[in-house]
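Pasting a structure here, questions to come.
Only a single protein chain was left out; the remaining protein chains are all shown in position.
After this line comes chain A, so read on.
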Amino acid sequence: MFPSETSCWFIRKVIWWRAAASIAWSVLLLPPTTAVFVILSKFSFLHPIQTVSDCLSLLMSANSIFSFILLGGVVIMVGFLILEYYTVIPTIACSKIALLGQLLHPRQVVNSLAHGLMGMIVGWCCAVTVGHRYETLGYPARSSDGHPQMCLNEYHLVFLLAGAFVGFSHSLLGVIHNINYVYFHTVQQYKYLHFKGSLPLVVKCSAIQAFYSMRNFIVVYFFLGYIPKTWICKTLTLHLDSSVHPLDSIAGLLDLSLLYHLWISATFLLFTWYITLLLFRIFVTEVYSFPVKSTFTDDSHQCLPKVLTDNQPMILKFLALQDLALLSKHSPSRRSEVFSLSQPGGHPHNWNTVSKECLALLADLTQRLVAYHETVATNGRAKSLSSGSERKTSSETSATSGTEDLMSPRPTFLMKTPASIFARSVARGPHSPLTSPFTSDLDSPFASPALRRLTAPVDQCSPWHGSIQSPHIMRRGPQLWSTSTESHANGSPPPSPASVPSPKQEPAKPSFLAQFLQNRKEQVKNFMAKRVLIMYLFNKLPEASSQALFADSQAHIWALEALSYLVQASFTEDQFGVVQTTLPSILSSMLHLQEAVDRHFKLPHASSKPVRSTNSMEDFAFKTLRFALRATLKTSIYRITTTFGSHLNAVQMSGEHRKRLQQFLEFKE
């Protein structure tokens, strides 16, 4: 399930326990939920007392105990599936075809089938609980010639199919809406209060989604209902009772009581599953406090500086960053541990590791943005690849070289590909297909799940994905990635940043061949553009690439907050001046990022306003992360400038950055 390596103590000791607790709570919440469901499904205005007694006797019966056990099993299963499929970085499909690939991926298909099966089980439980005409699949009746025979109870069948349909569509919608994405809230609340606050939302959206699922199910059943019906009849040698109305007709489906029972059952199903999901999210995103310094060497792998540098389970890195951001904000005693010097030697190891890691994250995002901007700029003017783009690239080279100078203690290239931080298991794919984004069919359903998980954010966000590409860029693309993967795979950082072959040097003069291929590509593109279906599938979804670029920006936001708060606190708390040595690089990497973000938001599709989140269970947070990042970045720079004020004039930095910083000092940004 998870790579059983060094950092797995966290998965074993924390995540599993948290998941287990959340599943236990959702099982415990099952009886009250079921009771409410029973009351709602059996309620009649005319006999309120009888309803209550009916419900009580039903809840005590052996049948309902068996249903409970089944439902509990389903909830546990759902909990395990959530634990297996959750992610802290959303997978964002840049085009329809990519989305289709996600849906048809074997891992996902297994998930959907499992959900469908569990939906069917819940449907059976609901049918049994509601009772009356829904209770059994067959019933004895007399055929037209007076011969006794078993007949198919279509109502029961409809319940089973509806359950399966709702479960299946829940799983599919989950992929489309990134329901597995676990979002960390900016407002920390205690678990109980958080749960209580979200409960009305869960009720509301499960009712709404149940309504839409039922509508879709009825349409499907109306047209295709005869298929399962005849199949069941054949396999179980049941007969169709000709005296009752068939349900896949308009008259049969206009049965209000049936519709109500279907809807309430679907709401019940979705509600229990959403509660499981909600509890899992609340438990797993709970703040975990890592010790900054460990008293025993055995625990040294559990302390914050060590954990921060690990990329292994992403959730661990995210929780560590969250803890770092919180400690820098709220806790002077833990801050002092970060600023402290090591006992023999007197080195600020803690601060060095923390700041290096945060700066590496920022530099990585800057690199990604610059690379993205470059490709978009060259893609935008496909025909004239000459002077303009070259000017652009040269300026970018200068920008990146600036970053390299700054980041000299740690080569930025290590962190350049998104994969290197995203990966849940880097070690598995040293020969990762990053080198060739086209040849390896990452979205194909046959790629291994691990590989897919590893590379998903990359191939999704790679700007080449899903559109017919210029060979020029195709040639460049692999180069761009291969440098990073090589250095990554070797594991040995290049001796000096200057010697690293910059990928930006590759885009040389456009050769004759490139021009020729460019023209060819245009022709192919024109031909394809006329095919509506292909265009529909391959057209990029607006904003998706921008969203994908910032998919993991929660980490960057925490890094920015942690750095800025620590620097702010260092003004009064840092006794040994350990922060002073890194202040220039912190400032310049923030300003670099600011520049890149500014440029990114000037692109079309990037600068549009955040979508308002509708009331639903899926988190829209990933769609607005880029705006949050932009705001946090500015606030962080202002936090440093307002704390240090004119002292910043003594900090060494390039003229351009000084000018920019002056703007910040005068509050003109």
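Details
Basically, a contact is a pair of C-beta atoms (placed from the backbone, for glycine too) under 8 Å apart; a residue touches a chain by one contact, two chains touch by 3 or more; residues count from 1.
Throughout what follows, contacts and distances are computed from a predicted model.
Hidden from the displayed complex is a chain whose UniProt protein name, among "Achalasia, adrenocortical insufficiency, alacrimia", "T-complex protein 1 subunit epsilon", "Fe-S metabolism associated domain-containing protein" or "GPI transamidase component PIG-T-like", is "Achalasia, adrenocortical insufficiency, alacrimia". Note that of A:K96, A:K293, A:K540 or A:K634, the residue touching the chain absent from this view is A:K634.
When the omitted chain is restored, the residue from A:H47, A:R142 or A:H185 that touches it is A:H185. Summarising the interface, chain A meets the missing chain with residues 185-190, 193, 197, 329-334, 609-610, 612-613, 620-621, 624-625, 627-628, 630-632, 634-635, 638-639, 642, 666-669.
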